[in-house]
Structures are given as structure tokens and as C-alpha cells.
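A selection of the complex's chains, in situ.
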Amino acid sequence: MKKIEAIVRPERVQPVVEALEAIGILGLNVTQVTGRGRQKGVTVHTGRGVETTQVNMLPKARVEVVVADADVDKVIAAVIRAARTNSKGAVGDGKIFVSPVNDAVRVSTGERGDSAI
Amino acid sequence: MPEIDAGATAWVLASSALVLFMTPGLAFFYGGLVRGKNVLSTIMYSFIAMAVVSVVWILWGYSLAFGPGSKFIGNLDFLGFTGVDSGGTFEVAGVSAPIPHALFATFQLMFAIITPALITGAFAERFKFSTYLIFLVLWITFVYAPIAHWVWSGNGWLFGLGALDFAGGTVVHINAGMAAIAAAWLVGRRRNVEHVVVPHNVPFVILGAGILWFGWFGFNAGSALNANASAVNAFLVTNTAAAMAALTWTLLSWWQSKKPSAVGAASGAVAGLVAITPAAGFVGPMGALAIGLGAGSLCYFAVRYRSRLKIDDALDVFAIHGVGGMWGAIATGIFAAAAFGGFDGLINGNGKQVVTQLIGVGATMGYSFIVSFIILKVLDLIPGLGLRVSDKDEDSGLDTALHGEQGYTNN
């Protein structure tokens, strides 16, 4: 089992969720984060609006999906497709991390392992 | 003695309510500008002023400010509001109005509430609540009451001199602005803040500005103490100056930092409202446009350059209320026209009025700064008091540290 953590633009969450649905992945969760990558931040006003500051941390969303090992690549492909803002991809489109998961448990039934995902 | 006029009374009653409402409005204006961990402490500075000042005013504040007294301070004639009748009209030391004396005193109370609340923007995010309560009592007694007496009592020396201050440019705004400087200086800079506090809730800032704009109609047009031509003119010019200054600030922030700031628009409106305050009964709509334009620009740049100073006047009380108030007081001397309020200013050939206004400005600035400074210094030195919270409390935020509450919880 693997956990796939995709950090994407907040406005791309909906497309990502739909892309995953299209490949049969239903279970997932989403967290609001702020993040920094190579993308430069935005300039925002401080105080009374007379000075600005560069905010390097931008709002992002983290979509987490735990899937069977076999599904990892198609999930990554689906996320990339849905998270890119244009066909070539732009800085700030996000990042995906894959990490190991030992076990999953469904609280309602107590099922464990792949069948619990 | 004039009869009580029901129309005048109706309007000043409504105005008193409007001015009281400005203080919660200010609480949101300031509360939105600070960081989320200090939202309640910032709001509380304003809210508790409604409680403390109301009590002080009734017990002795009004009497010190408006009791006939001397040139410099009132007396104890109205201690505990004795003699402050609701049956008879207001007539003290040669000033009168066709409304009950008690209504005049109540209307004035609302000004006394908001003035120290304005100061709190200077020391937000680090001032001790306990010390603040004592500061409120002392400041109303030793700073606000005397200055109000100078300017608005028929016996006051600035009144006698002919200094014009329709609704509080000196008494409220310059006064608050100078005390703010003293307080920000003595309490010291906030920790870990290098000009980069981003307001935690901008809609609250706009809500506050909206309430302030709304309430300011009571502040200025109510100061006519009647529902007459003067009130109407004050109403119109108040709106005009606020609008012009909001527009000016928005355009300046657009020009200088590429994007028109919503907080800037709100700040500009407040700057315009401040500046028109002393002038509201004396200038017409064209004067108000000029005053608004000046307020929007001067306060904008004051905020801009203030942030380069060492003094951490956190929410720019001096740059808005101090500078706006000075500009307004002087502009009253420039743009006053007898057609509106019976007095001519510089543009109508009476340059002397500017001089009189400058005396009023200077006297208020000096007195307010010095006495506020002394009060705060003394409070700082008293063991167990002191102005500033501990570093730990400041870091974790005053809301939980001082008030045991959080602004927002996810529950």
C-alpha cells in the first residue's frame, strides 16, 4: 500500500478529485496547506495598505490517497493530468510524494489491508 | 432659555446612539488589522472603554470638562451629574442648545468614550489590560477633560480665542494621535514584527470602517446640537470628505504599490472623516473635497513614512488621527466660509483664523503629549503594573494569555 500526497493549487482540487474518480479511486482526503516551492510568492499589502510584502508561502491543497501498490502509477498520471494549468505545466502546479503505508483499517467494519482502502 | 425642541432632541438622541456605535465599529476596524491571536484583546480595549469611561464621565468627567470652572478646566458643579437636568435645555457658560442638558452631557460622553479607544491602536498586541483600565481613568481625567474644556466650554481659553473645532478635530483626534505616539514609544516595539503584519481579517476592517462612516454622521452632524441647516451641512461635508479621501488613498496605493488596497480605501475614508471633523460646521462641499483630498494624501504618506520610524504605532493612530486632525484643524482655518458657519477662513480673506487654529493645534499637541507621557511613565514605573505584557504572553497572543479566550475555535 502506498500513500500518494499531491500538493496542488487549491483551484485544481476539484479536477483532481474528478480525475481520480474517473479511474475508480474514491477514498481520499484533502487538507489546506501553505507551501513554498520554486514558485515565487505573491505581493500583498501590509498594515494600512501603503507597504507591500512578498509572501512566499502560497495557499495550496494537499490531496492524500492511500492506494494499493498496483495503482500508484495511474494515480500519479491522473493527478499530473488534472493538476497542470496548461498542457506544458507551469511552475507552481505542484508536487507529488509517494510513501509506504503498512496497513489500513476501516473503522466501521474492522477490515484491514487492501480491502479497507 | 430656549424651549426643548423635539426635532433637535430626536436628532441628538439618534446621534448619540450613532456615536456610541462607532466604538464597536472601531473595535472591528482595529480587530481586523491585528493578528488573529490578538483580535479579542484589541476589541476589548475599545469595548471596555464604553464601560469605564461611561462611569467616570458620570461621576466626575463631565463636570471637569463642562462645569463652568476656569479657562483651563471645569469645576465640580456637575459631579455625579447633579444639575444635569433632562427637563431644562442646555445652557452653560454662555453656550446653549435647544436640547436637554442631560442629552448634551450624554452626547459628549460618547466622544469621551471613543477618544481613548482610538489611542489603543498604537499599543495593540502588547499593552497590559490591567494597566490600560487605570490609564483610561487617568487619561479622561487629566487629558481629555481639560482639553475638551479649553475648546468647547464657553469659558475655555481656546474657545475664547476663537479656535474653531466643530466636532473634535483637536479634542478627539489630535489628542488621541499625540497620546498614541507617547504610548507607542513608551511601550516599545512589538516583537518579531518588521513592518510585515498582514491584517488577519480584512472584512472586519471594512465592517468597522462602514460602521465608523455611518456613526460619524452622528459625530459631526449631531454636533450642531440641532436638526437645522448646520446639521445638514455637516452631514453633507462629512460624507464628501470621507468619499474623497477614500478615493485618494485607493488611487495612491494603486499607483505606489501597483494594486488598490481595500484596507487602504477604508483607511482613507477614516482619514477623511477625521479631517472634516473640526471643519464640518464651517466649510461647504467644495471645501470638503479639498479637505478630503488633503487628508487622503497626507495621511497616506504619513503612514508610509511612519513605518520607517522606530516608534511602532501599530495601527497608525498618529498618522491617521494625529495628522488628519492637524490637517483638518488647519484646513478649517483655510476653507471656512461665513455662508456655512458664520466664520471666514484664509480663502475668504481671513488669514488670522489659520493662526488661531495653529495655536489650538499646538496647545493640544503639547499638552496631550506631555501629560499622556507622564501618566504612562508613572504607570510603567509602579511595581506590579507596567505597560507591557511578558514576551511569552506576547508570543502566544494576548487573547489566550490575558483574556483566556480565543477569537475563533473549530468546534
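Order as written gives the chain letters A and B; numbering starts at 1 within each chain.
Convention: a contact is a pair of C-beta atoms (placed from the backbone, for glycine too) under 8 Å apart; a residue touches a chain by one contact, two chains touch by 3 or more.
Quantities reported herein were computed from a predicted structural model and do not represent experimental measurements.
> Across the entire complex represented in this structure file, what number of copies corresponds to each chain label?
The complete assembly in this structure file has composition A x3, B x3.
FYI, only the chains that are shown with their structure count from here on.
> Taking each chain's centre as the mean position of its Cα atoms, how many Å separate chain A from chain B?
For chain A versus chain B, the centre distance works out to 49 Å.
> Okay, in this complex, where on chain B does chain A touch?
33, 195-199, 249, 252-253, 256-259, 261-265, 267, 300, 303-304, 307, 315-316, 319-320
> Tell me, which parts of chain A touch chain B in their complex?
Touch residues, chain A against chain B: 43-53, 55.
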